[in-house]
Structures are given as structure tokens and as C-alpha cells.
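Every protein chain except one is present and positioned as in the full complex.
Chain IDs A and B follow the sequence of writing; residue 1 opens each chain.
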Amino acid sequence: MHKGKGMKFVGDSRIQDKGQRNTIPKDYSEYPGRTEAFWPNFLLKEWLVGAVFLIGFLCLVAVAPSPLEQQADPNNSAYIPLPDWYFLFLYELLKFEFASADYVVIGTVGIPGLAFGALLLAPFLDRGPGRRPSQRPIANGMMLMGVIATVWLTYVSVTAVDWEQREQYSIANATEHEVDTEHPGYEAYSNNCMSCHGENMGGNAGMGPSLLESQMNVDAVKDIARNGIGDMPANQFEGSDEELENLANFIVDNRPSSDGEGEGNGEGSSEGSSEGENSDSES
Amino acid sequence: MLQKLYDWVDERLDITPIWRDIADHEVPEHVNPAHHFSAFVYCFGGLTFFVTVIQVLSGMFLTMYYVPDIENAFASVEYLQSQVAHGQIVRGMHHWGASVVIVMIFLHTLRVFFQGAYKKPRELNWVVGVLLFFVMFGLGFTGYLLPWDNKAFFATQVGLEIAESVPVIGTDIKTLLAGDPEIVGAQTLTRFFAIHVFFLPAALFGLMAAHFIMIRRQGISGPL
């Protein structure tokens, strides 16, 4: 009996397998009930589920554009790191006292290692023959506890985040920020500060930090311009007191967070949303 | 025409048994949602695979525009998202797919666990499945550094610090991942790119093949 449609190997050293290969697929006769051919009957049902799922997924993609924040800036000290949601349980775990500082090993290696190790080796830990939940209360109980702990940690972590504040990190809201070039202090800014702090006060990697997030008032800004701060040397600004006054006002007024003229921020977000609309209509 | 082509190949390679093995098996009633609606829990594994396929395809297309370099990575992502036709959609598929695949693999794991389906003789398949879970986490972790935005950068820094806290070999692990003991920068990005695009997907494909071959050999576990 040869395989396929009269296949013969010519000049081939292999010995043909005389015995019939066991290609008979498993049937489920040991489970009484109706069975169905995988192809095409069952697969069609699976694919219908898949198609519905795909439509839902594409709707999600169309409705929620994938987020992108501003370009990585290692000097951005105002940024609050946050991992993706599926790592939040781990992130939250490290906030507990018993899992941080001196005991951080417990939080990073100990607990996750135990939990995931147990998950990996579950079949060798839970060796009883019974499969029903009632026959293995310990295994199911531990798994339930693990799931609840993970969900709860994620939930706590999510609620602790100020999502509105994080919106500001998004590229749609931030890079569009533009300073008011008509402001009386603009000239002083462009002559004295722009080379380090950027055209739109957004900072310059390695040179000077962004001025947009600072909360300083006019007097503090004046003091820094004259006397410097941190790595910034003194006497960066050389001009009259009147110019200094204008400059400080300019910096404070053009911050998106300032209550006086939240203009920059408003512009930014409206720009962002119109961008979103455009890309939606393209799809 | 197609039949002739098939016959031509079959005559030489004897592909019919392979094909029969994949297509011609019976599916029992207890996993068929058409018979018992509660059997929808058996869909999660298939949906995980489906989203994985979406991830692989969209990832392939994203690399047409993406550059793993700290000078250009961000600009290229921004370009493909805002300038390229459908770029927003494809990046969205990859971004949200990453979340959905984690959800699906989680639900699939829970289904298998609570049904005790990992018991003899299916222990090995469970181990392979959990390894797949780890690979997915690894793909998620290495993937979100790639756009080189603030979220990426700082989350990766935290992740690397977690790796560093491992006793004895922690610093070595961190250096191995980041390419430098201190800087999270150019070398980190290329390493994460390589891991995300070549190493982990290779592991993923190998493990998935093992997962599926074992399912075909052992069949789906019976009803409770």
C-alpha cells in the first residue's frame, strides 16, 4: 500500500513504511454526544466568532487612536512614570512597605517568582486525579486569591493615577504649544533664554529644562534670570529691570498651566482633536 | 486547474495525510458553543491566536516605517501615525492588540486552570502555555520602549531597575538588557528592538507550534 497518489521514491535509500501509519484522528467516542467535523462545520462557527471579534476590535482601534507622548527626555524631572496596565499589579506591589526599600527583593523577585513559578508548575503541584473544582479546593482557592489580588492591585493602581494630568503628556497636547511672540517680553526671551530653553519654552535636551511645567511666580523667575539656579549660571540675563520684568511676565504668562492665559493649552488640545478627526475620516 | 496543481504537489510530497490530519477530526459537543452556549470559554485560546496573527502582521508592516534609533525612532513613529495613510489604524491595531492579547491569554489560562485541564496527560502543554504567557509579557515590555516617548523611556527605566534588584546577577541582567550599566539610550533601544522583533517572536513561534501539536496529539480534555 503506498501513500498519496501512487508515490514512489526512485533511487531513494529510505525504506517505505509498510505498516499503515496511524493517521486516524482521535474521535471523541469516549465522550457521548454529538460531534462535528472540524472542517468545515466547526471552523466556520469559530470564524464567525472571530469575524465578530475582529469588527469589535477594529471599532476600538478606530475610536481610540493609539497614544503617543512627547519624545523621551531623560532630563524631564516632572514626568511621573507609569507602565502599561498589564504591569500595574507589579508596580503597585512595589509600593507596599514589605516589598520596597530594603525588602525590594521580596517585591521584585520573591512574590512574583513564587506566584509565576507556582503557575508554571501547577500540574506538578496539583496532582490529584480529580478535575472538578470541588475536588481541588486548595489549587482553585490559591488561583482565585491570585486573580483577585492581581485585579485588586491593578484597580488600586489605576484609581491612584491622575489621568487628566497624564493627558498633558500626550503629544497632541504638548508640542503644539506656542508662545505669544507679540508679548513685550518675547524679545528679551529670544535674546537671552531661547538658546537653552527652546523656541517655545519647551526646553532643549541637554541644554535647559522646559519652563512649561514650572510653577514659579514672577519674582522667582526674575531671581533665576539674574542669579541662576542649579546648572544655570548667574547673569544669563543682561538688561534693564524693565526688560527683566517683561521677561518674567512673558515666561509666566506663556505657561499652559497659568490661569491667566491658558491659551497655549487650549490651542493645543483643539489642534489635537481635529487631528484625530482627520485620521478617522481617512479610515 | 487548482485540483491539478494540488495533485502535482501531492504526487511528489504526499501532503494529503498532513492536510487530513489538520482538517478531518471531529470536534466534541462540549466545546461547541452551538450546542452549549457556556462553551464560549473555549474560544479564548483561538482568539489569542487570532490576535497574535494580527500582531505579527501589523508589526511586520510597522517596521516598514520604524527606525530603532534614538534620533529617529520618535520622529518615524510620529510620521507613520500622522502622515502615512492608515498608519494610525495599523499602529492602533498593534497597540490595542497588545492589550487584547494579554486579556485573551489571561482568560484562556483561567479557563484551563479552573477546568483542571492541565492534569495528566496534559502537564507539558500547560507548561508550554505558561511560557507563552511569559513571552507575551516580554513582548509587551520590550514593545513599549520602541516609540521612544516619555512613557516608554521612564517605564523602561523602572523596569530595568526592577531587573537590577535581583540578587547577585541583577546588575548583569540590567546591563545585558540595556547594553550599558547606567545609560538607558541608543544601545538599549536597539537591544529591545532585536528582542521584540526577532528573539521573542522566534520563541513565540516555537512554543506555539509545540502547543498546537500537543493539542492535536492529545485532543481537548473531556467535559467535567
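Everything below uses one rule, namely that a residue touches a chain if its C-beta (ideal position, glycine included) is under 8 Å from a C-beta of that chain, and two chains touch if they have at least 3 such contacts.
Here is the rule we use: contacts and distances are computed from a predicted model.
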Protein that the absent chain corresponds to, by UniProt name, given "Menaquinol-cytochrome c reductase iron-sulfur subunit", "ABC transporter ATP-binding protein", "Putative ABC transport system permease protein" or "NADH dehydrogenase subunit L": "Menaquinol-cytochrome c reductase iron-sulfur subunit"
Residue in contact with the excluded chain [from B:27, B:54, B:178 or B:200]: B:54
Hidden partner chain, touching residue among B:9, B:75, B:183 or B:213: B:75
Touching the absent chain when the full complex is considered, from B:87, B:116 or B:140: B:87
Interface with the undisplayed chain - residues on subunit A: 39-41, 43-44, 47-48, 50-51, 54-55, 58, 283
Interface residues of subunit B (partner: the chain not displayed): 53-54, 57-58, 60-61, 64-65, 72, 75-76, 78-80, 83-87, 89-90, 93
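Following the convention adopted for this analysis, only the chains that are shown with their structure count from here on.
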Centre-of-Cα separation between subunit B and subunit A, whole angstrom: 17
For the subunit A and subunit B complex, residues of the former touching the latter: 3-7, 21, 23, 25-28, 30-31, 33-39, 41-42, 45-46, 49-50, 53-54, 57-58, 60-62, 64-74, 76, 79, 81-87, 90-91, 94, 104-105, 108-109, 116, 119-124, 126-127, 129-133, 135-136, 139-140, 143, 147, 169, 171, 275, 279, 282-283
Contact footprint of subunit A on subunit B as seen in their complex: 7, 10-17, 20-30, 32-35, 40, 43, 46-47, 50-51, 54, 70, 74-75, 77-78, 81-82, 85-86, 88-89, 91-100, 102, 109-110, 113-120, 122-123, 126-127, 130-131, 133-134, 137, 140-141, 144, 147-155, 157-159, 162, 165-167, 184-185, 219, 221-224
